[in-house]
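Partial view: only certain chains, each at its native spot in the assembly.
Read from first to last, the chains carry the letters A, B and C; within each, the first residue is number 1.
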Amino acid sequence: QDGQPIKACLVTKTDINPFFVKMKEGASQKAQELGVELSTYAGKVDGDHETQVQAIESCIAAGAKGILLTASDTKAITDVVRQARDQGILVIALDTPLEPIDAADATFATDNFKAGELIGQWARAKLGAEAENAKIAMLDLTPSAPSVDVLRDQGFLSGFGVDVKDANVIGDEEDPRVVGHEVTNGNEEGGRTAMESLLQRDSGINLVYTINEPAAAGAYEALNSFGLADQAVIVSVDGGCPGVENVKAGVIGATSQQYPLQMASQGIEAIVAFAKDGTKPQSSEGLDFVNTGVNLVTDDAQEGVPSISVQEGLDRCWG
Amino acid sequence: MTKPTPVLMGRGIVKRYGRVTAIDHSDFDLYPGEILAVIGDNGAGKSSLIKAVSGAIVPDEGEIRLNGEPVRFASPIEARDAGIETVYQQLALSPALSIADNMFLGREIRKPGFLGTYLRMLDRAEMERIAREKLNELGLMTIQSITQAVETLSGGQRQGVAVARAAAFGSKVIILDEPTAALGVKESRKVLELIQDVRSRGLPIVLISHNMPHVFEIADRIHVHRLGKRLCVIDPKQAAMSDAVALMTGAKAPERSMEAA
Amino acid sequence: MSETTGKGADYEASLKDSDTSVAAFEHKSRGPLGTAQHFLHGNPTMVPVIVLVMSVVAFGLVSPNFFSAFNLSLIMQQVAIVGILAAAQSLVILTAGIDLSVAAVMMMISVIMGRLSVELGIPVPLAVLIGFACGACTGLLNGLLVTKIKLPPFITTLGTWNIFLALNYYLSNRETIRSQTLDAEAPLLKLFGERFNLGGAVLTWGVVLMVVIFAVLWFILNRTAFGRHIYAIGDDKEAADLSGIRTDRTLIGVYVLSGVICAVAAWASIGRVGSVSPTSFFEANLESITAVVIGGISLFGGRGSILGPLIGAIIVGVFNSGLRLAGVDVLWQLFATGWLIIVAVAIDQWIRRISA
């Protein structure tokens, strides 16, 4: 308006997860294209809430027009978000909705519960009759169980047809098919060690849920070292390029693909629009957020579960 | 002549560290109002012995009696509460604290009135004044600043601080482990005078020293320690220094009369 | 063997004439540099202050927004919680220990305070008091393990860190109590997040609380016997024992006090976060230790002023804020933080060296 470039902020959970790296890439590209001055911030580990608060405060201090936020603590962050909105800043929640969802001006998200549900349904169809006697390993994120962790875990189980009891709590189901939950910290090493322990508890495991694809790769290493690589199907969430490669290589059976780059570039566009004339983005039909979509990626498509091919997945991986 | 009950008595004290024997069934007696010197070779077990009677180590065997009552000190604090004040050979000073802080460690003076009673505020000026006074009494005139950290003091100055502390606060028994080792001629003389002063106040004193002239000058009785046990006790007025030296180095065996002492 | 004692028979006779004045030396008047040196030598706490001023100026030059009253007071708000934890941490580190459990205790107690008042409907003042009592208990546990079982503090608090973290997740059910709920049912829990104006700068009561805590600790450490004993224990525990300090009692006192300060931090953290979050301040452990060390307190105990960690915490806050404002990429923020920690302490050491 007065020649000053529009300032925008992107606050992600961490900077070590390729998912958020892609998000940042998308935002930066779009920002450059539209001449927006973008600052990016991230927590140090998953669940690092305080750093996110400080980041938003810095954005306010820096006079940003809009903030794109992937919240670690979706309830606690609302206070500082309100401060930002009071200053006339547009706040868009990316990937993870805030609680309540209207604490942000808009939410551009993948439905993480839906992502879990898709791989659950796929696994159920894949196992067929065997599904009744499945032995399931659940490889979760961290002991603090942030909301993605809960949503994906519970989404998977309900998709598979397990009664999850309280959908807000991991591990309270009583279904004997679930061998156990272990945490992986979302990396290969954690995935491997967790899988090793679960295999020792029950060497008949034939279905492995993993929080993300690095954990899935680790789980595969463990299965391989136990000589059980062919016995179990691994499912995962994210759809990053190495993850889809792993689907192609048969390491992972199916994965739910998300589109962080798209979320972020749409977010930047929304901020620019808001800065121009104050329009706020509209939610998708029938939802209280803007759905950026999630697709199941597999070459082993199952009846009744919509999916895309690995090739398409590779073309779009984190596009 | 019936002897009075010893103020502090030890019988059959043993302390071993793995393969090393520090005290080997040693006895110990300190009578009221006397200056008892303990002499012996390096490593004979003198320091270990007085650590055992002052609660700094717990002996493996043996019995300790204070005024005839059996006692078992589990820590130096218990011994101190029973009135035994000790200057250890390693001095037990806190290096980073000031001289005044060290002198009053564990018995600080509080400000009078509200500040002291309720806020428990220390009376620094008073403590520093007293500390300076005590050091001057010992002739330690080279200490330039009373707020110096103890680690910045010379070896002798440090020893002076430790001795001044014991002399100022001892109430029943004062034990000094080589108090003049690092001290100069003048400062050593002052310490000897101080010891005699303390005795004239009626307190018994245990003095460990390698300085024979000093020992023979002020001791009432001399406990000769050798190879972890009390070899004998000699009377400085009867025995010669050369005898004492011969006894403690094993050049000579003790005579009957000495053992009875 | 030559016999010399005859000659020196009464060599001590001359002692009565010896000099009785305290030694004193002339000091040449120094230049301004010398005076500064001498000042720093006598006031080592001022060294971190210099580092602080330098970094404030540096960031002020880099990012124009940095120097606003708003941003500076924002930094203080951001620093408050870590600062209070650093106060608790300092006490323990001064005794040559380390408390890895501070952040976990704080998180757990904020959950306890929140659950008690929101879910059980206990009045906030009572809930806060119960929280303080729990803080004291956590400290007592640490203290007893360190003194009675004689575990190294590092191991003790590493263990209790795990324990309190697990309890925190259990008690909170890993769920945040929302800001709106607090506003409705227990607004007093958010007391220390309230803002007020002070000459253009907006401060929270949490910031005031931090300053007050440091002031009280300064008094305790420097003006009471308990404080001197803390230094003596950290300096040389054995010497402290032998010189008759009740070291166990003092140590337990230190851990309990540290636990209570963590509980205070818990209350303040609810105000800062705005809600009761079981995952906030996960990183605060390492940050509190960093603040203490940057503030010039030795990890080996017994040395350093309690005001150092206050400055140390602010330095860390200034770095973080300055880097963010300068728009540095997260990755390079991490990189720069690493160098800045090193450079800050290097400058501190260097000033100490030349002023020695």
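As a convention for this text, a residue touches a chain if its C-beta (ideal position, glycine included) is under 8 Å from a C-beta of that chain, and two chains touch if they have at least 3 such contacts.
Nothing here was measured: the structure is a model prediction, and the numbers come from that model.
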{"item": "Full-complex stoichiometry, written in the displayed chain labels", "value": "A x1, B x2, C x2"}
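Just so we're on the same page, only the chains that are shown with their structure count from here on.
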{"item": "Centre-most chain, if every chain is reduced to its averaged C-alpha atoms", "value": "C"}
{"item": "Between chain A and chain B, centroid-to-centroid distance (C-alpha), Å", "value": "73"}
{"item": "Whole-Å separation of chain centres (CA-atom averages), chain B against chain C", "value": "40"}
{"item": "Where chain C touches two or more other chains at once, by residue number", "value": "none"}
{"item": "Complex contact set, residues of chain C against chain B", "value": "11-12, 15, 18-25, 219, 223-226, 228-229, 231-232, 235-236, 238-246, 302-303"}
{"item": "Residue ranges of chain B touching chain C (in the complex, touch as defined)", "value": "56, 75-77, 80, 86, 88, 90-97, 101-102, 105-108, 110, 119-122, 124, 136, 139, 141-144, 165, 185-186, 189"}
{"item": "Residues of chain C that touch chain A when the two form their complex", "value": "65, 68, 70-71, 74, 77-78, 81, 165-166, 169, 173-180, 272-284, 320-321, 324-325, 327, 329-331, 334"}
